[in-house]
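Sharing a structure with you now.
All protein chains but one are shown in place.
Chain lettering (A and B) follows the sequence in which the chains are written, and residue indices restart at 1 in each chain.
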Amino acid sequence: MAWTWFHRLGSPPYIYGLAARLTPWFAWPAAGLIIYALYAGLAVAPADYQQGEGYRIIFLHAPSAWMSVMVYTTMAISAAVGLIWRIKVAHAVAASCATLGATFTFATLVTGSLWGKPMWGTYWAWDPRVTFELLLLFLYLAYMALRSAFDDIQRADRVSAVLAVVGVVNVPIIHYSVIWWNSLHQAPSVMKLGKPTMPPEMYIPMLAMFLGFTLLFGALLFTRLRAEVLNRERTASWIRDVVNA
Amino acid sequence: MSKLILRGESLHLWRGERHVLRGVSLELRSGDILQLTGSNGAGKTTLLRILSGLIYPEEGRVLWSGTNIREDLRAYHAQLSYVGHEPPLKSDLTARENLRYWVGVRRRLGAADIDAALDEVGADEWRDRAARTLSAGQKRRVALAGLKLIGAPLWLLDEPTTNLDIAGQTLISRMIEQHATNGGLVLAAVHHELPVQARPVGRLDLAAA
Partner (left out) sequence: MSAVLATPAFEAARLILARDLRLAFRRPGEMLQPLVFFAIVTTLFPLAITPELSQLRQVAPGVVWVAALLSSLLALEFLYRDDAHDGTLEQYALSGQSLTLLLFAKTATHWLLTGVPLAVMAPLAGMALGAPVASVAGTVASVALGSVALSLLGAIGASLTLGARRSGVLLSILTLPLAIPVLIFGARATQLAIAGEDLAAPLYLLGALAVLGITLAPLAAAAAVRISLE
């Protein structure tokens, strides 16, 4: 039973329709959560006793960082699925992730830089986590560059899938870098098991932002995926039905 | 020399938007010679590459002696020789060295074996010159020597008569005939008829598909 569901997911027209139906379910809650989190985080939560007001950028920085890594993992997994089982839709998903992931990574680096100035006195530091996050950005860019270097979409898909899978090694490195090395970054305070070390007025908006960003990614991914599927299947007959409907 | 049968079942392939192979099926048995014909772009090379396992067909499958080649691709490869458009030679190596490194990776060869094979293709004077100094016809002859040396039962050949003079054409037709008589299988993509006379040659035309 589970396999028929899996096989249906591999069908471009089905995915196209599914993505269209799911987008509003992701987009609206995302908007709501992000607006709430922005308000609660920027206006309502109390100032941090060590860092003052400047710390508030963490409400954008930490979720962006989480997303940059999560999107890469999604990209790598769908690339692997496409590579092993030769499912074209999986490759379309991976392709749709790339720009989104790169944007989140860039946002992480920028928000981190803005936070760095008041906190550590510098806009940039070659701290392990920062360095590996930058490496993540390079991996996204390398993935996109590799894709565009092949005219045949199938070849581009499969070659960049290998790269995506090879680069996934970077993901645990980013997470563990703060534990393995002396780092300016604090040890994980949100992404760890057990009681969180933040007060609820900070913790709840933070979680809301995490969830909001995740849903936002979902909505954006589905939108891009539909465009990607349309492009790849442009000569197929089901496209004409969709366009004429 | 039991059940050597190559079977391709309903092979489909798309290249981007082009439906290059539309449900091609074929069967080749021990002793058969089949020539693939069709205009440029009809998919002859693509079909050969699918049969060799290099390309994965989007639909259909390839069977060797009843088993899907995908189940043990390396074992299948050990049973075939695929020679493409261009003879696979390194320009900086001599004919002898090329054969040693090309065939030697597959089966143990002595210098005597290599020399014997080169003798057969008429490489008396030029066997120790760098391949880049050889003419296209000479390179093709080295490729034929390699084909013989590899000794695999299934031969997949892409335009095997290219660049060969009359003597060369006789050479390859003799080789193909001998191979088939000994129970081998030959599948060749061609633009002109294979110059084989001593045995029946089947035909599969791709343009018609």
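Note that in this section a residue touches a chain if its C-beta (ideal position, glycine included) is under 8 Å from a C-beta of that chain, and two chains touch if they have at least 3 such contacts.
Computed from a predicted structure; not experimentally measured.
Considering the full assembly, A:149 is the residue among A:35, A:149, A:179 or A:227 that touches the omitted chain.
By the touch criterion stated above, the residues of chain A touching the omitted chain are 83, 131, 135, 138-139, 141-142, 145-146, 149-151, 154-155, 158-159, 162-163, 165-167, 173. Chain B meets the missing chain through residues 1, 52-56, 74-75, 77-80, 82, 84, 86-93, 97, 100-102, 104-108, 151-153, 182-184.
One rule holds for everything that comes next: only the chains that are shown with their structure count from here on.
Residue ranges of chain A in contact with chain B, taken from their complex: 86, 152-154, 234-235. On chain B, the positions that touch chain A within their shared complex are 15-17, 56.
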